[in-house]
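Shown below is the structure under consideration.
Left out: one protein chain. Kept in place: all the others.
After this line comes chain A, so read on.
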């Protein structure tokens, strides 16, 4: 079976490494982007199965990037998970409104993180199987 692709967008190098490390351990293929614009480009180039989006980013924030990605036909329904820091947790509704599937707040707890991501992917599979 082909490895599932996850697009990780974060402007912080350590965070990117942390998230990629955890997901690669679980056998996912990771594509990295460092800001919202780059991510849109990356998403256009190749189909990914899930996007992990850091909300607070330079150039284009997560809300705007999510709205733009959702406009692309092939990304109408793939899970987009927002990574928010505690400070912007109040904005969780804003995150959902922008089109995210779910959100996780920082800091990442390694033992929970990959489990949560897998759950989002399972839901996606269930949806595509039933349709």
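Things worth noting here:
The rule is simple: a residue touches a chain if its C-beta (ideal position, glycine included) is under 8 Å from a C-beta of that chain, and two chains touch if they have at least 3 such contacts; residues count from 1.
Here is the rule we use: contacts and distances are computed from a predicted model.
The subunit not displayed here is recorded in UniProt as "histidine kinase", chosen from "Molybdopterin-dependent oxidoreductase", "histidine kinase", "Carbohydrate ABC transporter permease" or "Transmembrane protein".
If you put the hidden chain back, the residue from A:42, A:108 or A:121 that touches it is A:108. One chain is missing from the display, and on chain A it is touched by residues 12, 14-15, 18, 21-22, 25, 85-87, 89-90, 106-111.
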